[in-house]
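For chain A:
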Amino acid sequence: MAEIVYDCRPLWAVLISLIAAGLILLSGRHRNLREFWTIAAAAGKIAIVWSMLPIVLAGKTVVCTPVFLGHGLSLTFRVDAAGLLFAMLASGLWLITSFYSIGYMRTLKEEHQTGYFAAFAVCLSSAVGIALSGNLLTFFIFFEMLTLSTWPLVIHERNQEAMKAGRQYLVYTLVSGQLTLAGIALTYAVAGSLDFVPGGFLAGSAPKPMLVLIFVLLLAGPLVKAGLMPMHGWLPRAMIAPTPVSALLHAVAVVKAGCFGVIRITGFVFGPELMGELGVATPLAVLAAITIILASVIALTQPNLKQRLAYSTIGQLSYIILGMSLLSPLAILGAIFHLFAHAVMKITLFFTAGAIYTKTHTLEIDDLSGMGRVMPLTFAAFTLCSLGIAGMPFVVGFLSKWDILLGAIDGGNFWVVVVLAVSALLSVSYLIPIPLKAFRGATKPELANIQGEPRALTLVPLLITAVLALVCGIFPDFPGHFYQLAEIAVRNITAGCY
Partner candidate 1 sequence: MMEHLPVLLVIVPLATALISPFLSLLSRRLSLTVIQCAFLLNFIQSLLALQRVLSQGDWHYWLGGWNPPYGIEFVLDGVSAPFAVVATGIAFLVSLYAQPFFRKDPTEREPRSLFYVLFLLMATGVTGVCVAGDVFTMYVFLEITSLSAYGLVALGGNRAVFAGFRYLILGTVGATFYLVGVGFLFAATGSLNIADLAALIPNLTNSPVVIFGLVLILVGMGVKSALVPLHFWLPDAHTQGPTPAIAYLATAMLKVFSYAMFRFLFTIFGGYTNELASRALEILGWLAAVSVIYGSVMAIAQTDFRRMLAYSTIAQVAYIPLAMAIGTPFAIAAALLQVLSHSMTKCLLFMLKGAMHVKMHTTMIGKLRGMGRIMPICTAALFIAAMSMIGLPPASGFFVKWQIVTEAAGTGKYVFIVVMILSGLLNAVYFFRVLENAMFLPPEGEAESHGSSCRDDAEEAAQVSPHVESSVVPGDPAPGFRGELPILMLAPIIILAVLIIVAGVGSGWILDNVLNHISLPGGGAYYG
Partner candidate 2 sequence: MTQDLFFSHLIYWVLGIMFVVGFFGMMLHKNLIKKLMSMSILQTAVILFFLMLGYHPEGITPILQAGQTDPTTYVNPLPQALMLTAIVVNLSTTGVALTLMILLRRKWGTLDENEIIRRMGK
């Protein structure tokens, strides 16, 4: 067992943005003060979360138990490699997204900004809470908080369509969340514990059908958030939200929280061995594979840039689910690292979409023709990350996909190779035409008067993430030892088989 360090840093990592949310609400009338709280909290969060990196890299675990919840349970934070990876990712991208949001919201003169920034901060608290939680109950508490705090963001536009999207989002996530709650209760009843254990703790605790039921119930919530087909309906609808929200939803917090939940439940509650024994891994893998292909095909047909990206997200997220359900160490490594890889690339894509929108006020792909010549930097970033999504070497997405591929071959699942190849081809064909058209197509007459790149507050963040995607493709350990963290996590889950 790994050495344990008792420290209340995880608690502060969660609380800091909650406190910030309160301050943001109170200082709603002072615009700059309000934005200052956001940035300060984001910076503080990064400092706290990233300061735990050396401890975890040394193979130790940070544990913090601030509150007892009765019945022998407690609110527990346990920082291990997988959790820290997600927490670092979320906190790091939050800072970048904050700058971007400020730029975006101010350029478009959006309304309800106070509520927006407050909800954003609560969202991040929940995401980091999910990442650092040490048992299923803590995980669930933050999971539901995330659901709730995302709702105001989804309906930010306050019109009929947004309200409808918000309602749909709530129906999907609340229903599945309640199923997860039932699953957690059953888990507690059969196992008497809810603490995450690398490699799982449920083995042999109940008869097989019961465990399968628990597996389905527990995964319901995370899978809906991760947009696995056929439970993905809310995600394209939620695109009605402002672009920074979409970036947050799709790259940082919500869907990734779902994926992270899948990782936690498959890797730390059931464990690869038990999943294989129960025979639940293959159906999940098949479902993920179908999602990958189908989502890519649907993405091809979408005329709107954001919609296209939404379906691309659905497809890409299923890589993580696929990787986890292939059960071989390399595939799991790929899945965990894809959490980071996809986040960096997809956030860049959404940032570019938003940046373009601030200039053109349209996101129909046909209208963007010729815009690449006006905004070369923006579209260069877009192109780079599109290629990364498709799996081009030297961009960060390649590494994770390569690992999943090797893992599949390792486990003898050769059909996965075909799926991955087809998906890569499809990704190229739905993303690459956009920059091609933008650079080479004729400019639409009504958009001819648009000049220059978007304003710096929106442009710089997206350039940073684009460069990050490239650098990490070559040096995967560059900013935060993400690859190494993923390796440690896999070693824990598979107990040294790796």
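To be clear about the criterion, contacts are C-beta pairs under 8 Å (C-beta built on N, C-alpha and C of every residue); 3 or more make two chains touch, one makes a residue touch a chain; residues count from 1.
For anyone wondering why these and not others, all candidates are chains of the complex that A comes from, given by their letters.
All values reported here derive from a predicted model rather than from experimental measurement.
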Inset, instruction - In this complex, work out which of 1 or 2 touches chain A. - result: 1
Inset, instruction - Within their complex, state which residues of chain A touch candidate 1. - result: 28-33, 67-75, 106, 109, 111-114, 137, 140-142, 144-145, 147-148, 152, 155, 158-160, 163, 166-167, 170, 174-175, 178-179, 181-182, 185-186, 188-189
